[in-house]
Structures are given as structure tokens and as C-alpha cells.
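Data block below; observations after.
With one protein chain removed, the remaining protein chains of the complex are shown where they sit.
So, chain A:
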Amino acid sequence: MGLPLLSLIVFTPAAGAAVLMFLRSDAAVRWVALGVTVLDLALCIAMLAGFDTTTHAMQFTETRQWVPAFGINYALGIDGISALFVFLTALLGSTCVLASWVAIDRKVKEFMVSLLAMEALMLGVFCALDLFLFYVFWEAMLIPMYLIIGVWGGDGRVYAAFKFFLYTLAGSVLFLVGIIVLYFNGGETFDILALTAQDLPFGVQSWLFFAFLVAFAVKVPMVPVHTWLPHAHVQAPTAGSIILAGVLLKMGAYGFLRFSLPMLPDASVYFSTLMLSLSALAIVYGGLLALAQDDLKKLVAYSSISHMGFVTMGLFALNLRGLEGGILQMFNHGVTTGALFLFVGLIYERTHTRSIADYGGMMKAAPVYTAFLALFILSSMALPGTNSFVGELLVLSGGFSANLAVGAAAVLGALLGAAYLLGMYGKVALGPASVSARFKIRDVNAREIAAILSLTVFVLWVGLYPKPFLNIIDASAKHLLAQVHGEESGP
């Protein structure tokens, strides 16, 4: 065992945050924060380069005793399911720093410290192989996120931050009891891999399934516990929205993948129809709500609810296409919706309005901006050639074979998506130029293009050549499916 690569990945941003505390000038703070996130991204690329796609086993594992009395370990490791998200988190980390470069003009240091702390904790969640450690990272994220929304957000930030905090806290405390119940029923261990190997009675499984469901559903968020999301998104600063949409929403789905499906397979199968129906509901309901929005951020926020519905649908289709599509779609949603929030943020910095009605004819004023926007809108609509097409196609094909009605509802949701996204683009980019002319909008500058380009690469890469990404997921997804259906599979 050589370098503890995962520890380095997790703690580099944390160390960076500590360094920032001692800096005085805002410019230095920004550059150091950028440097740290880029360094972390480089570490993640190194990690992916050394990732073995042929096995579902945990890689780069590290284990140290933490609280021996409870068998709690500091254990890190990644498999194909977490690898993509570790990478996505690091990728969006640097995007967030770039997005906040001028948008955050007060308490810059505190903001960057929160941002880096957040990144460290999110990376920790995806790397943790110990349930207790996972929970510590999972719950600690509330603190920096609460501050990011509440201190640097819009006018209604305090209410939004509160609502975010209480919803997620109320969800996770039940999760905590669930974890402890699991500990005592699963052989008194917090080791995630050991717990997945346990065969729990169905009664315990279904109890735990619902305890976990509350926590994960709030984070995803699934209808009907989604109401915190639009508030949080609308009020959060751009970087906050990117984190929320790009990574935080993935945590709920990741929880299903890491805990619900492998540890509670019988309950997962038993309740899959319920979960599929809730997903279909989210897809259609989120799409309808998005259709009705005039606020750009709200539109993207509601579209997230709809898109995450696709993800949960893929997961609970409980077949390989659905599962791989769902996981890929999580990654895609992070890239695409993260970028969309970035676009909304860029335009908001210039005009200080988010109302769609205030815009029109942006094509003329900011051609580069609108060209990129078009690409990401198409990606969000899942047009062939973009990343989401691959994911959504897999999810739909998985969903149809699981449940015809649910698949049909999802197609309706996809249509709705086209409607609100094209409608929004039409009003903002095309339309009469007179409307937005009064703002004197500058086109994007080099820094902003850098942030956008880093995400554009993945829209096209996954869209045109998804194989490397599916390869990463493949072995682990197959293994997970075998666990759910109670079959043993080789390494």
C-alpha cells in the first residue's frame, strides 16, 4: 500500500480551507482556492487513471481504527459507483470557485473556506466505507451548506437556509436511528461491505428501508419532500446552486445505491413499484411545475426534480440498463444542470434579474453565451449526441421493461422537458432584442469560458463515446444487481 490517495483527495480541500484562514487579500484567497480545487481534480484524474474497471471490488482502500469500542473505522475506498461521483465533485469544485470569482464580493475568505470544506465533506461521503464515517460526513455537510445559502444567498436566504437545514436534518436523524438498528441487527459492525453481506429478516429490512428512504428522498429530492429545493436553489449563490444540483442531490440516489439496494434487497424489490411510481410522479410533476415558471433559477430547479425522477426510476427498475442508465444520468445531471445554474448565475450577475420575461434577443448581445447555452439546453433535453441522451435512453429502456405505465409516464416527462427548455431558450436567446437591450450585456469572458468548457467536454464526450464511462460503472452495477436479486457473482 503506497500513497493514501483517497485521503489525499478528501483532505486536500480541507487543508486548503485551513490555509485560506491565514490569507489576507481577497485575490490571494481566490487563487489559492482555485489552485486547491484544481490540484484535487488532478488527484482525481490520477485516481481514475489507476482505476481497474474489470472488478467490482473496492479500490484504493484505507482502513484505520477510529472508535474500536463500536468497531468504527476510518475506512475509505471506491468502486465503479462512487468513482464517477468523486470525479464529478472535484470537477464541480473548481467550477464553483470560478463561478464565485466576482459573484462573491463580501466575506470572500469565509465563502471559499465554506466551499472547500463542503467539497472535502462531499468527497468524504462518496469515499466512506464505514457507515458511521459516512454519516459524519453526510451530516457535517449541513453546516457549510447552511452558511453558503444563508450568508451569501439572495433576499429570502434566511428562510431558504432554514428550510434546507430542517428538512435534511429531520430526514437524517431517522437515518441515524436506522444506522444504529442496522448495527445491532447486522452483527455489530459499521463496515459497509460486511453489512451488505448480511441477510436481514424482511421485517427489519422494510423498517430500515423506510427509515433510509426518508433521508434519501429528502436529499434527492423526491415528491412530496421536494419543497425545500426550489427555495434553496433560488436563494443560494451560483456556486451553492451548482453544488446542490451537481452533487448534493446525488447523495440521496447514492444512498439508495450504497445502502438500500445492497443491504435491504428484499425490501427494495418489494417496494420497487412504489419507488417507480414516486419517480414517475416526480418526473411529470416536476416537469409541469417547470413549465409554469417565469424565474430562470426556479425553472432549472424544478427541472432537477424531474430529472432526478429519471435517476430513481433507473435505479428501482432493478435491471442492468436501468441501473447503469441511472448512475450515468446522475453524473450527466451533475454536469448539465450544474452548467445551467452557472449560466443563470452568469446572466444574473450582469442584469440582476432572473425573470424570463426580462430577457429576449440575447443571441445578439452575447453570442458565445447563447451558443453554449443552446448546447446545454439540448443536453438537458437529452438530444442524441449529448450526454443525457445516453443515460435517458438506458433509463427509459430499463423503466419500460420494469413497468410499462411508469415508462410511459417518463416519456411524457421527457416531452414536457423539451417544452419548457425550448420555451425558455426561445424567450431568452431568440425573441426581440429590444427587451434585453437595456441591460448592456457583456458576453462571457475567458474565465467564464474556462468554467463552461470544463463541463462542455463531458457533455460531448459522454454523448458521443460513453463507453469509458459505462465501463467504470459496469462491473459494480452488475455486482449490485446480483446482490439485489440474491445471486452470487464472481469478482
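Remarks
What we mean here is this: a residue touches a chain if its C-beta (ideal position, glycine included) is under 8 Å from a C-beta of that chain, and two chains touch if they have at least 3 such contacts; residues count from 1.
By definition in this document, contacts and distances are computed from a predicted model.
When the listed names "NADH-quinone oxidoreductase subunit N", "Electron transfer flavoprotein subunit alpha/FixB family protein", "3-isopropylmalate dehydratase" or "Binding-protein-dependent transport systems inner membrane component" are checked against UniProt, the chain not shown comes out as "NADH-quinone oxidoreductase subunit N".
Of the listed positions A:V19, A:A57, A:A103 or A:A140, the one in contact with the omitted chain in the full complex is A:A140. In the complete complex, the hidden chain is touched by one of A:G150, A:G286 or A:G463, namely A:G150.
Contact with the chain that does not appear here is found for just one residue of A:A27, A:A42, A:V102 or A:A170, A:A170.
The chain that is not drawn here is touched, among residues A:W31, A:F51, A:W66 or A:W461, by A:W66. Within the entire complex, the positions of chain A that touch the omitted partner chain are 65-70, 110, 135-136, 139-140, 142-143, 146-147, 150-151, 157-158, 161-162, 165-166, 169-170, 173-174, 176-177, 180-181, 183-184.
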